[in-house]
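Let me begin by presenting the structure, written as structure tokens, before commenting on it.
Removed from the display is one protein chain of the complex; every other protein chain stays in position.
Moving on, here comes chain A:
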Amino acid sequence: MSSELIYQPISQLADQLASKKVSSVELTQAIVARTKAVDPKVKAFNSFDEADALAQARASDERRAAGQARGPLDGIPIGIKDVISVEGQPLTASSKMLANFVSPYDATVTKKLKNAGAVCWGRLNLDEFAMGSSTENSAFHTTSNPYDLDRVPGGSSGGSAAAVAAGEAIATLGSDTGGSIRQPAALCNVVGLKPTYGLVSRYGLIAFASSLDQIGPFTRTVEDAAITLGAIAGYDPLDSTSFKTEIPDYLAELSKRKGPWKIGIPKEYFGEGLDPEVAAAVEKAVSYYEKLGCEIKNVSLPHTEYGVGVYYIIATAECSSNLGRYDGVRYGHRSKDAKDITELYFKSRAEGFGPEVKRRIILGTYVLSSGYYDAYYLRAQKVRTLIRQDFLNAYKEVDVILTPTAPTPAFKKGEKASNPLAMYLSDIYTIGVNLAGLPGLSIPCGFSKSGLPIGLQLIGQPFKEAELLSIAHTYDRAHDWATRHPNL
């Protein structure tokens, strides 16, 4: 019974909940049991609150019994990356700095999920403050890739990806600053969607790089991504960068929109460093669309090579400022033996932050400092505009851009941990999307010979999530990659 439940998509579970074949309490209990059974191996969670989850599930069942069910998410356990606040629950950002911090308020996405009836379930591991591509930078523990426990699940939302892959949540929320949803989704054989910047409120998301961060869902299917996105998208008066736009019924739009589409293949994404097995799987997906009647066009994104450099200037600049608030004065880690205020700052931050966070703060402080601002930050912003322009130019000819999500399947733990630059390159195909503020989605598109998942990235036009999801759904429906599960 339980193994049937834990791997079902939201769309099917919603029917079973509606027809009362299963209750939210039963579903939540199955998820809790699964988590207790496999998480000692996967380590996707930083913490979970079983009693709180079951109380939410009971409330959902009572609503349903009273004829007041709220839609497809009502009663569905959804895990939340430990960088998005849930009132009364820990909010650690996988950092010693916030190891004992409990959030006194709900993020807007959390509120929206609760309003949709979802059961907010557990706090999922990540690279500290969402900085990393392997979840090895968590101050607590490294999450394992459910398909190979010696390998990383990707990052920074590695816990969120691994939890869905391992059946420890029906869906999860992550955040994506340079690929932190799509890359781990690809490495863990799940669907990961990074929405257009401004579509989903960032209020309650611990900021890493404000102009790049965006919250999005991990799900088993594209259909589920459409359902979850519909619940969390929309203008939020608490987020000045949130966009006032009509939110379509993404689920209803999925099958309404039919191709054939014009699909762009950027030559810059298929060069050196791309694993041959990944290239082969992605090319197979391209030929699927071609057979479907889609027009495959070569496009060029000429400023791609600057993406990683520009990203690490802008992201670190913003993070150096955003992380200033973790100083031990009001909350979070405070050094015990500081003698004066300067020591309090130095020691609290030295003890509270891990090496990757420190590296980025130092880099960001440098690129913003007077005398270097024009040479680095300002120039990076200009190149960022060019990168966005590349995409918008391409969209004059195509509806969507198709690329690999990550250059390689999941790598081994420790393999890149000592080489930050090598690690940074695992986001090479996803970073441009954040710099340009576009929606991007990763779907499973095959496995390597050694059984590791491979992901396909589709990059859409601003605020055209409905179309992006339709294109992905067409592929998803015709393939069964997502129905394969790890052997745990």
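Here, a residue touches a chain if its C-beta (ideal position, glycine included) is under 8 Å from a C-beta of that chain, and two chains touch if they have at least 3 such contacts; residues count from 1.
In this section, contacts and distances are computed from a predicted model.
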item	value
Chain not displayed: protein name in its UniProt record ("Carbohydrate ABC transporter permease", "Aspartyl/glutamyl-tRNA(Asn/Gln) amidotransferase subunit B", "Glutaconate CoA-transferase subunit A" or "BFD-like [2Fe-2S] binding protein")	"Aspartyl/glutamyl-tRNA(Asn/Gln) amidotransferase subunit B"
Omitted-chain contact residue, chosen from A:Gly79, A:Gly122, A:Pro146 or A:Gly204	A:Gly204
Touch with the omitted chain, as defined above, among A:Ala65, A:Ala252, A:Ile341 or A:Ala375	A:Ile341
Contact with the hidden chain (one of A:Leu238, A:Ala280 or A:Ala422)	A:Leu238
Chain not shown, touching residues in chain A	84-85, 91, 93, 98, 101, 103-105, 107, 202-207, 209-211, 237-241, 317-318, 320-321, 324-325, 327, 329-331, 341, 345, 365, 368-370, 373, 377
